[in-house]
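This is the structure I have questions about; it appears just below.
Showing just some of the chains, left in place.
The letters A and B name the chains in turn, as written, and every chain counts its residues from 1.
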Amino acid sequence: MKSKLFSLFLVLGVTVAFSVSAQEKDIKLPPQATEFYEPVVQPVKPGNENHLPPADAIVLFNGSSLDAWVSEKDGSFPKWEVKDGVFTVVAKTGGIKTKETFGDVQVHLEWRSPSEVKGDGQGRGNSGFFLMGKYELQILDSYDNKTYSNGQAASIYKQHPPLVNATRPPGEWNTYDVIFTAPRFDAKGMLISPARITVLHNGILVQNNVTLHGPTQYIGIPHYVEHEEELPFHIQDHGNPVSFRNIWARKLD
Amino acid sequence: MKSKLFSLFLVLGVTVAFSVSAQEKDIKLPPQATEFYEPVVQPVKPGNENHLPPADAIVLFNGSSLDAWVSEKDGSFPKWEVKDGVFTVVAKTGGIKTKETFGDVQVHLEWRSPSEVKGDGQGRGNSGFFLMGKYELQILDSYDNKTYSNGQAASIYKQHPPLVNATRPPGEWNTYDVIFTAPRFDAKGMLISPARITVLHNGILVQNNVTLHGPTQYIGIPHYVEHEEELPFHIQDHGNPVSFRNIWARKLD
């Protein structure tokens, strides 16, 4: 690969002799021996602030239009409200899903529960973000709102409670930063490796590379059955006017 | 720390110049640079055959006595039958558990379902091996015996079906070779890392470092609640005269 010969002088010229304690003898190594130039790392321009989409992100909502999304029922244009750079669930119009499909992915999204508190438990500011349309990261107004641990905000719904409850008060914006690894199946449809997820909620680690038990179930028990390698994201219409802004994703595979 | 200086002559004397392609320059390294003498690896004498206990194993059944076990109900001496180097469940006397406790562990065990087939599905040759008394590796006569996938032999009961069904016919001995990693919890009792398990059934990989969802439940949903770092193994009395022999374990932590 490289044609220039490494100068012997340079080897001898290394002045810091390093004693690697577990070796049988002191070995003088040139530091260049552990310097690798491949693979070459591609630059990616970050957003001006960390929550803004970097240059390689697929922007899924830029404040003005839901044209990256369709109704999950019939594929029609979403009936949710877009206003002031924000979109909001319109109850009973059904969930929405992305046109684009994703497998392993980094996702950023921001959500806000209504400032006027109505209902309690699961009835209060409820929605959900479904990776691959199957694996739900719960969205709920969990600020001083008791519900089951594995159903509160930032839980992997009915599977993993968050490590802590980092929810901001009603009417304030919350952020989710998500790293998702899709499950893998073998040729016979048996699970080879399960889905895994890491989540930061408002900058705080709440899911630490946890393993998903299977697609999320509201009633019943999650278990894996083979599915596609890439699938759309879904956002749930749970009847509450939860709002969203600034959603972007970076494919990892 | 080694005090003797590594001979420069030796460095220069390395005749195989290796071109590490991704480095900027060809680097001549002495192979000794990557040779480590610490930590020192301790020898362990294996059994004469692979299924026999190695020198560092805790033998839990050597063919003659159940004195490593107690009744899981009341801690009394087990009422199960010991005969011809084998022990067998005596129905309705209750399960048994080890006196010794284990966390991360390698376990070998051999089990045999009755040669006369009675019943079907879960009623046929049913028992179970519980790591930490909580995480069940299913024992069942699954030879040409339909039941639910996540309840057949070598399943992690009601969690993970085996990758294949490697069960030998009724009356023949089956082996399980198990590598188990215990779950870890943080100071507040939240799960830091879940239990994981690898199983070879009759020499065939059936569970590949899968993640357990929580303690096994017959009725209900597994989920983690903090528990001790080491706990006994249990073997289940499910009412069928399943037999066992040659059980040993090596602590890994």
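List of remarks:
By definition in this document, contacts are C-beta pairs under 8 Å (C-beta built on N, C-alpha and C of every residue); 3 or more make two chains touch, one makes a residue touch a chain.
Only a predicted model underlies this, so the values are computations on that prediction, with no experimental measurement involved.
This structure file shows 2 copies of a single chain, while the whole complex it describes contains 4 copies.
Here, only the chains that are shown with their structure count from here on.
Rounded to a whole number, the gap between the C-alpha centres of chain A and chain B is 34 angstrom. Against chain B, in their complex, chain A makes its touches with residues 1-2, 4-8, 11-12, 19-30, 32-33, 35-39, 150, 159-161, 163, 186, 190-192, 194, 208, 210-211, 213, 221, 223.
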